[in-house]
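Let's look at subunit A:
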Amino acid sequence: MAGKNQIEHEGIVEQTEGDHVKVRILTQSACASCHAKGVCTAADLQEKIIDASSDRTYSAGDRVTLVGESRLGLQAAWWAYILPLILMLGTLIVTFSLTKDENLSGLLALAILVPYYLLIKIFNKKFLKTFSFTIKPSMD
Partner candidate 1 sequence: MGKTESSLSNMALTLITITLLTGAALGYVYKLTEKPVAIAKEKKQQEAIRLVVPEFDNNPAQEMYLIPTSDGDSLKVFPAKKEGKKVGCAIESISHNGFGGDVKIMVGILPDGTIYNYQVLEHKETPGLGTKMTTWFKPSEEDNVSKASGNAFFNWLFGISNNSGGGNTSIVGVDPTKTKLEVSADGGDIDAITAATISSRAFLEAVRKAWYAYTEIVDTHSSATTKEKNSQEGGMQ
Partner candidate 2 sequence: MTYFIIIISAIFVNNIVLSQFLGICPFLGVSKKISTGLGMTGAVTFVMVIATIVTYFIQKLILVPFGITFLQTISFILVIAALVQLVEIVLKKVSPPLYQALGVFLPLITTNCAILGVAIMTVNRDFNLLEAVVFSASSAIGFGLALVTFAGIREQLELVEIPKGMQGAPIALLVAGILAMAFMGFAGMV
């Protein structure tokens, strides 16, 4: 059943390619969700282009709502932030307790992110499948 545990985000269709649609969305920083949006335009609004699949045809400029399971949000945060964080902490603790060399272990902890993100790059195809969105028209 759809409708459960979903998260929605407003966006505007940028272009369509077959059953794939590129949707432009605006993300806002945590600060921007406050009342000061108008005042505080500094670097906290970003546009992103999101690929989404659609069941019907949209044309550029349509206002749509992106729908995805909210579980995916946490999953994405896991891959993007939490797992590398754990890796980093792990490296730091291990190398630090082995070598007692701060500079080295610090460097290694940061360096471990490089192979990690490369690995992520390899798994990209998989993510593409997991993190998919559907869209529906906004507000009829």
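One rule holds in what follows: a contact is a pair of C-beta atoms (placed from the backbone, for glycine too) under 8 Å apart; a residue touches a chain by one contact, two chains touch by 3 or more; residues count from 1.
How were these candidates chosen? In short, all candidates are chains of the complex that A comes from, given by their letters.
All values reported here derive from a predicted model rather than from experimental measurement.
Novice: Only one of 1 or 2 touches subunit A in this complex; which?
Specialist: 2
Novice: Can you name the residues of subunit A that touch candidate 2 in the complex?
Specialist: For this pair, the touching residues of subunit A are 7, 9, 25, 27-34, 43-44, 46, 48-51, 66, 68, 70-82, 84-85, 88-89, 92-93, 96, 102-103, 105-106, 109-110, 117-118, 120-121, 123-124, 127-128, 130-133.
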